[in-house]
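Okay, structure first, notes after.
Every protein chain except one is present and positioned as in the full complex.
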Amino acid sequence: MEVDQTARLLITCPDRPGIVAAVSNFFYNHGANITALDQHSTDPEGGTFFMRLEFQTPHIDTSCSVLERTFADAVGERYSMDWRMSYGANRKKMAIMVSKYDHALLELLWRASRGELAADVTMVISNHPDLAGAVESFDVEYHHVPVTPKSKADAEAEVIKLLDGKADLVVLARYMQILSADFVAQYPYQIINIHHSFLPAFVGANPYRQAYDKGVKLIGATAHYVTSELDMGPIIEQDVIRVSHRQSIRHLMELGRDIERNILARAVKWHLEDRVIVYGNKTVVFG
Amino acid sequence: MEVDQTARLLITCPDRPGIVAAVSNFFYNHGANITALDQHSTDPEGGTFFMRLEFQTPHIDTSCSVLERTFADAVGERYSMDWRMSYGANRKKMAIMVSKYDHALLELLWRASRGELAADVTMVISNHPDLAGAVESFDVEYHHVPVTPKSKADAEAEVIKLLDGKADLVVLARYMQILSADFVAQYPYQIINIHHSFLPAFVGANPYRQAYDKGVKLIGATAHYVTSELDMGPIIEQDVIRVSHRQSIRHLMELGRDIERNILARAVKWHLEDRVIVYGNKTVVFG
Amino acid sequence: MEVDQTARLLITCPDRPGIVAAVSNFFYNHGANITALDQHSTDPEGGTFFMRLEFQTPHIDTSCSVLERTFADAVGERYSMDWRMSYGANRKKMAIMVSKYDHALLELLWRASRGELAADVTMVISNHPDLAGAVESFDVEYHHVPVTPKSKADAEAEVIKLLDGKADLVVLARYMQILSADFVAQYPYQIINIHHSFLPAFVGANPYRQAYDKGVKLIGATAHYVTSELDMGPIIEQDVIRVSHRQSIRHLMELGRDIERNILARAVKWHLEDRVIVYGNKTVVFG
Partner (left out) sequence: MEVDQTARLLITCPDRPGIVAAVSNFFYNHGANITALDQHSTDPEGGTFFMRLEFQTPHIDTSCSVLERTFADAVGERYSMDWRMSYGANRKKMAIMVSKYDHALLELLWRASRGELAADVTMVISNHPDLAGAVESFDVEYHHVPVTPKSKADAEAEVIKLLDGKADLVVLARYMQILSADFVAQYPYQIINIHHSFLPAFVGANPYRQAYDKGVKLIGATAHYVTSELDMGPIIEQDVIRVSHRQSIRHLMELGRDIERNILARAVKWHLEDRVIVYGNKTVVFG
């Protein structure tokens, strides 16, 4: 695989005239060809401005670190920007946590193996041993870290040690344990969970049973960033599938699996391509 | 328009062997050709059985009232059935209640005028005068019945008088007043409301604002039967549309209008074709 | 309604570094606040570049005509741009042509009347008298221009005279006559047609019958610009709806109507908001 020479810049700042000109001038003057640019403003008068910019690094006239420092001085400060650059050449590291259901996990491993996800999968961590074989056939490390009510704190400590330096993103691919606020705080907006309902409907346990009991005509799933409040973090992606009176709860779960794995894969892909900006408890997702 | 010779039978009963044979024999023996048959059982052992049957009346060997009486004796009682027959020749009467938004109302009037809905629209009742002109261009009566907190009981009494004998179905096409439990009790599972969210998410007021604040990636609407508990009646139909960070609340409302009118039209159509059976707080909808 | 102070710029040009900077500088320097910017390149090396820019006119330092001349000199020529500006204050004029089916026509009239379409509907022209009443209830002129094989040329001449100066866009809302190449040439990429199939499947007559005979599981519709080659112009928008063995041709037509009117409305809306750029026989549609 050849080196990816694309770099990306994400910006959040107060909206005011001149931002696009300032940013595009900066990159043009440094020889960085802009190949994609997307922007959004919550309100042209007094709103918040978001921008995603993709540029090519081969012809830039300096090193990345100097480019970043210069950008900070020349543009970032002037417009009170919250910004970050990332480089395709520094592939992100992704760890996956899972319990017993394999569908979301396998979908991610398969997509990663065919180059659809801009990350290296560094490990899979599970509180059960069941999926070790499936994971190892993808040549990925599998760590079994059992969790009991009593061992929970120790188990988290072990997970944190395993992840150390090896996870820019942690994906909960149907991991059935609730992470502590401390754990979550170490990976701010770097943990993505798939919830098996169309949030905010059916928060909590057994969403398919809740959906069945309510008699809804569509079931869904939601990929969101994990925050300290259960099932309440910023939503990245959602989708639904049509159901009817004919489906039992077991059938709903079967249909739901297909939605879950597709949505999680989309959310992870977008995160890895730096398409998601969190603001407040919501997300801007640049397509 | 020629007379519609289709009749329909809806059945709910405890499931046990022999029901299909008993029903189909009955109709065959009376010369009624079965042209559609749909069934559902919640569980073959001890479950509840639902059936929808369409049959043609031209060759039946007796009058409809005798057919019904004979069916009650020969089949209905034996299987402890809750059942009802309806006849295409007796077109249903539909009244529509609306406030100021015209989209759901016009959708129904258009479809009715094109012959897509198996009912005659007998009247439109509104607590505002605004839509009188639009309705009258369809040659449909428009009744303006203002509602104030003080006049609410009187207004309902007036509506009930207007509806008397002229409404087999009452459709709330964005009628912004809450109907009293007494009113609802007079039309059990004969009042259909469109709620502008994907229930059970965003119950209550301003669902589009709630959806905006939550940052959901799909917005929806729900057509349901009205019961005495607000927004909690059996769901008939739901659908969603994709949104993003780009939409303001006003845009969500605009997009939502298209969903609302389509879903309401589908739910009304299905109800009028006797495709919906309520059980518990859910519905069986035969496609 | 207050004056719309938004203006839009559409650009097509060979891709090369510096375009975004040049354009955004130009607008910044003239006091025009950029409120939306979308771009696309078919290939960063030697591709074609497309841009749509929305800007606000209140604070620009000159008249629109001077702004355009200056842009041509300072930017357009330098980058070999094909470009055009349009102003919300100059509302577009839209004429609709129709035969007997009313669904697509009414959808457009209704959306126009509630301010969803950025145009004034100047007239409806039909080769049949049937829809005069419906149209006039929207306070829109109705012209009945009958067409027979013999009178076709005269009829077109009459239509052209009616449209003269009153149509920036002509929408064929199920107009069942084929326009001559001469007619089409007078409105290059300014005539939008709705074809009742998912093109390129089922070109030509009776697409619903063709779909029925083929047994497809989805039927669709396509909004496209009209060119001299029948049903072959650049596609603006398409959508589909699920069908099954249960639908007769008549049912397919009924379901298809809903798709047709929605798609046509979307395509017309996008065209009017200057979101569509034609290149080759395809379109770029900025969302």
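Which chain is which? They are A, B and C, in the order written, and residues in each are numbered from 1.
The criterion applied here is as follows: a residue touches a chain if its C-beta (ideal position, glycine included) is under 8 Å from a C-beta of that chain, and two chains touch if they have at least 3 such contacts.
If you're wondering where the values come from, they're calculated on a predicted model, not measured in any experiment.
Novice: Tell me which of B:Q56, B:T70 or B:S151 is the one touching the absent chain.
Specialist: In the full complex, the listed residue that touches the missing chain is B:Q56.
Novice: Return the single residue from C:R78, C:K166 or C:K217 that touches the missing chain.
Specialist: C:K217
Novice: Determine and list the chain C residues touching the chain excluded from the picture.
Specialist: These residues of chain C touch the chain that is not shown: 40, 198-202, 214-218, 220, 234-240, 244-246, 280-285, 287.
Novice: Can you list where chain B touches the absent chain?
Specialist: Its contact residues with the unshown chain are 17-18, 20-21, 24-25, 27-28, 31, 33-39, 41, 44, 56, 287.
Novice: Where does chain A touch the missing chain, residue by residue?
Specialist: 103, 106, 110, 114, 116, 137, 246, 254, 258, 262, 287
Methods note: only the chains that are shown with their structure count from here on.
Novice: Between chain B and chain C, what distance separates the C-alpha centroids? Give it in angstrom.
Specialist: 37
Novice: Could you list the positions in chain B whose residues touch two or more of the other chains?
Specialist: Answer for chain B, listing residues that touch two or more other chains: 246, 287.
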